[in-house]
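All remarks here apply to the structure that follows.
Only one protein chain is missing; all other protein chains are in place.
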Amino acid sequence: MEQTARMSVTASALDIATLQAALDDARAGGYASFEGRVRDRNEGREVCALHYEVHAPICISEGDRIIAEALARFDILDARCSHRTGDLELGEVAVWVGVTARHRDAAFAACRYIIDEVKHRLPIWKKEFYVDGDSGWVNCAGCAGHAHPGAPGDARVAGLSAGQDRRVRGVAHSR
Amino acid sequence: MEQTARMSVTASALDIATLQAALDDARAGGYASFEGRVRDRNEGREVCALHYEVHAPICISEGDRIIAEALARFDILDARCSHRTGDLELGEVAVWVGVTARHRDAAFAACRYIIDEVKHRLPIWKKEFYVDGDSGWVNCAGCAGHAHPGAPGDARVAGLSAGQDRRVRGVAHSR
Amino acid sequence: MSAAVKAVTAEYFAVFREQAGTDRETVETAAETPAALYQELAARHGFAEHAERCKVAVNDTLSDWHSPLAEGDRVLFFPPVAGG
Partner (left out) sequence: MSAAVKAVTAEYFAVFREQAGTDRETVETAAETPAALYQELAARHGFAEHAERCKVAVNDTLSDWHSPLAEGDRVLFFPPVAGG
């Protein structure tokens, strides 16, 4: 009896055409989408690959909750989100959000809401592998200051080799 | 010596995969896109088809100017826009905008800027055909009040049968 | 106002084209600007839009309504766009 989840997690390449097709709706005058991709550098370091670790059950339940919030808050028709897990290469799509609405105002606003909440609320962790051979889990120093999602300088790396002294409020880095 | 236009106008179905591929960039952490589609009703009337008339040379030069403005205003990597002309059916994509950026803030902002400006500045006219057999050119009553693009109630239909009395400030309608 | 009469081409789009019953015509006119020419042609064809809601291009370049018109110019009249 449970409704099919609007949030999905997948270990293979995101099939965006199929994901998008699920949103087809003759009432839709606008479709807004966002793709988050693996880029070649983060915080000035050259990235060569990425690993995502995910707790799938809570990703899906919490992702569905976020989309339900968007459906309640904005005048949209439907929305979907899908996130990769596992190993990704440069340029691959890590997360996709698609939203249909009668008008574009709501489509843009809901798309933005969903990606911001997904990035801050879902149990998804990103480990970056650098060209120099180092690697590290990417944390969000701004999580307590959730008011500025995506602000430059938001992302920080908690290196694996750092010791007990990192146990301070805020974040200390191996860099 | 002229740079290839980032704006295009086409009489056949938009090939979004190819348009999007032109934006591939290893530096891109985000890709935001918007599709405007033919929907089944407008201002309460049932629409069955749409015809777009376009002045292509000025569409392309002015569209390119809009994208250049977005590149100057926002921290994006690149952007493209393509608009259909001719006869479209329900559900078809009439206009597509794609933007790549390092971070999603700029990608969303630039995508929104481009579609808003395209809808208000390009010489593109939309003729709607209604289920009841009527048809009419869709105008923008808010063009003078450009400050509220996409606001509900923005779109109005200037019917073909209306007479001289429509020559008033603002818009009168055949409905 | 003894402006010289000149020949220009007027081109019409969308609702203007339908109301004029043609997509272009040659016009002998004393109008010195696209704005003045529009007033003439709007009266002739029954165009219902105020010029300020429309745009004009001269020789395929968007133009000011008050720029000077020259012999042989192609003047494109654009009704309000779909917008929303």
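Each chain carries a letter (A, B and C) given by its place in the written order, and its residues are counted from 1.
The rule is simple: a contact is a pair of C-beta atoms (placed from the backbone, for glycine too) under 8 Å apart; a residue touches a chain by one contact, two chains touch by 3 or more.
Bear in mind that the values here come from a model prediction, so they are computed numbers and not experimental data.
Although it is not drawn, the missing chain touches A when the whole complex is taken into account. In the full complex, chain A makes contact with the omitted chain through residues 53, 55, 57-58, 61-62, 119-127, 137-140, 142-144, 149-151, 154-155, 158, 160, 162-164, 166-167, 169, 172.
Rule of thumb we're sticking to: only the chains that are shown with their structure count from here on.
Between the Cα centres of chain A and chain B there is a gap of 28 Å.
Inter-chain centre distance (chain A to chain C, centres taken as mean C-alpha positions): 52 Å. Computed from the mean C-alpha positions, the centre of chain B lies at a distance of 24 Å from the centre of chain C.
Residue positions of chain C with contacts to 2 or more other chains are 84. Shared interface positions of chain B, i.e. residues touching 2 or more other chains, are given as 150-151.
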